[in-house]
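Quick one: this structure, given as structure tokens, is what I'll be asking you about.
All protein chains but one are shown at their positions in the complex.
What follows is subunit A.
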Amino acid sequence: MPTKIALAGNPNCGKTTLFNDLTGSSQYVGNWPGVTVEKKEGRLKGHKDVIITDLPGVYSLSPYTLEEVVSRNYLINEHPDAIINLVDGTNLERNLYLTTQILELGIPVVISLNMMDIVKKSGDRIDSLKLGASLGCEVVETAAIKGEGSLEAAEKAIALAKGKQTPAPQGKFSKQVEETLSGIAKAFKDILEPQRARWYAVKLFERDEKVLGPLQFSSEQKNKLESLILPIEEEYGDDSETIITNERYEYIAQLVNKCLRKNSKGMSVSDKIDRIATNRFLALPIFAAIMFLMYYTSVTTLGRIATDWVNDTLFGTWITNGATAALSTVGAADWLNGLIVNGIIGGVGTVLGFVPQMLILFFFLSLLEDSGYMARVAFIMDRIFRKFGLSGKSFIPILIGTGCGVPAIMAARTIENEKDRRMTIMLSTFMPCTAKTVIIAMIASTFFPKSFWIAPAMYFLGIAIIILSGIGLKKTAYFGGEPAPFVMELPPYHIPALKGVLIHMWERSRAFVIKAGTIIFTACVLIWFLSSFGWTLKMVDIESSMLAGIGHAIAWLFAPLGFGNWKGAVATISALMAKESAIGTLAVLNGVADPNNTQFVMTGIASMFTALGAFSFMLLNLFDPPCIVAMATTSREMGNSKWTAIAIGYQVVLGYSIAFIVNQLGSVLFYGASFGIGQSIALLLLALAVFLLIRPSSHRGTMFGRAGKAI
């Protein structure tokens, strides 16, 4: 049996740094069962039989947030052998609040008093011996960012785990509360594990639903519990949860008073930075400049060059030529050649082409997060974004979405709130990405050469769709309900550790390649097969392939959109592989030998669409689900198939409806078509959209009645 050690602590206390320091490269990153909260595990360096689990950063073990419940369930159900509790020495009071809860679990605890380098530098003094003695557990001073003390803490934890030495119980609460807690422990001692009597007594006193639920108390037991709680609630004039929280903080305040000597002085460097970074007048320009720099580097310049190199040179030339040459030397069959070169290398190349962009973007995102600026992004942008159910941090995915939807969806990882994150994933790909601009450019220059406004209009339409979708979706049961409290710590700024940033960047990119890669690989092979083979399983040109057959079969679907021919259908299917290939496919289908000859492609496209049909074709391909890579990423980031289906389903319905409405109403306005069923449906759809936007929410938050009204 390996020894299991859990790392627990507040967000921003250096937990990830300590984890990286302890486990090195032996990390496994996944999700906690059933939720998209990241789970990280690794083996302790030099100890193959010690597994370290990094719990989500939490402020408390209350039952209200996903992260807290995940941490609690792990600590209670998985029986770790010891806990290393990270406490940020620069922020003792709030950090120790979690500590007081962890100490009640009946599990051996070592406190890693972290950021001691900063504490010492500031001239503050913490008496860690006194602190440990008062709390009844060991305290190790650490500076994880420099690797100081980390191993010592881990070794202490292993020793405690071997000796099963649980923290000595401390009477933290007032006499009356302590008496009530022992009363509860005594009354229910038959059903509660003796080791965790203290934890359960406190949770029962708090009427914690997540603890009470599984215990399934009879009404007699419930009455018994209430009879113990009610008198003290009356005496204090507060509910039991409040009493416990107040007393914990009172206890901590006294403790900190004893153990901390503050060297009070003026503003810290972090305060000075923040005065400028979130200044009333400078905040927005600084924010814009940082966003511009990030976008410019990762999407347009460096990232674009690297991605083009991977796509065109590495995969487009070197590997393709090498493979073709190798295959012809061994005399491989044509179909095998096609499968490997067009299907697999082409497909996988597309995926790997995103990697350089992704690496650069994640480098920036990790920098923003680790330096503390990301929290300020939410602080600055919250006012705008919460109006349509998004987080202030949604700004970044939406901005990145104008470059590429794939990193945009990945960037949504930085949003803690699950609803906000899901909504961001669903909506950020409505911004036209660079691949979609190929479609816009071709359609606009072919059909509307004088309308310079079409391209910018598509971006504004994208923004409008995001805003309106946000307003509409927030009213549904899926996204509605109580607004998540936006009570967010603004951590002090610090210079991020390069190692941490690089690990962060690598983990995220790797996760993308593995998951998205497998889905895309399969899809590429499938599409290649459908487009290269006829129904008789002989290799044919695309016009007589199975894909063309499918195009013919589903062309009627697109008739109401104004381009009910099989070519449009096939182009739409191939646009799902990569948006820019819609135009290439149209070129091939129209018999244009050289898809780079814009003039021929334009003539070809002009022959198969009316102007309105082309416009509608463009709208559909801009606002229906993004390419397969982005869909695979959506699936990965949503973490479950129901939410993936909701996201993609919504995109299908929305893209189709927009094209439908525009074509139906447009045909009356511009082509003098008569008003018929299609037009009536289009008006009904519009009316439905308006209704969804202005109707009252289906879920009214009751808990936050007051807060809800104010917002």
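Assume contacts are C-beta pairs under 8 Å (C-beta built on N, C-alpha and C of every residue); 3 or more make two chains touch, one makes a residue touch a chain; residues count from 1.
Just so it is clear, contacts and distances are computed from a predicted model.
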Expected UniProt protein name for the omitted chain (select from "Response regulator", "ABC transporter ATP-binding protein", "D-amino-acid oxidase" or "FeoA domain") would be "FeoA domain"
If I consider the whole complex, including the chain that's not displayed, which of A:94, A:196 or A:224 touches that chain? A:94
Considering the whole complex, which of A:73, A:227 or A:242 touches the chain not shown? A:242
Selected from A:29, A:488, A:502 or A:559 as touching the chain missing from the view: A:488
Subunit A residues that touch the omitted chain in the full complex: 59-60, 62, 64-65, 91-94, 97, 241-242, 245-246, 249, 274, 278-281, 283-284, 375, 378-384, 386, 482, 485-492, 703-704, 706-708, 710-711
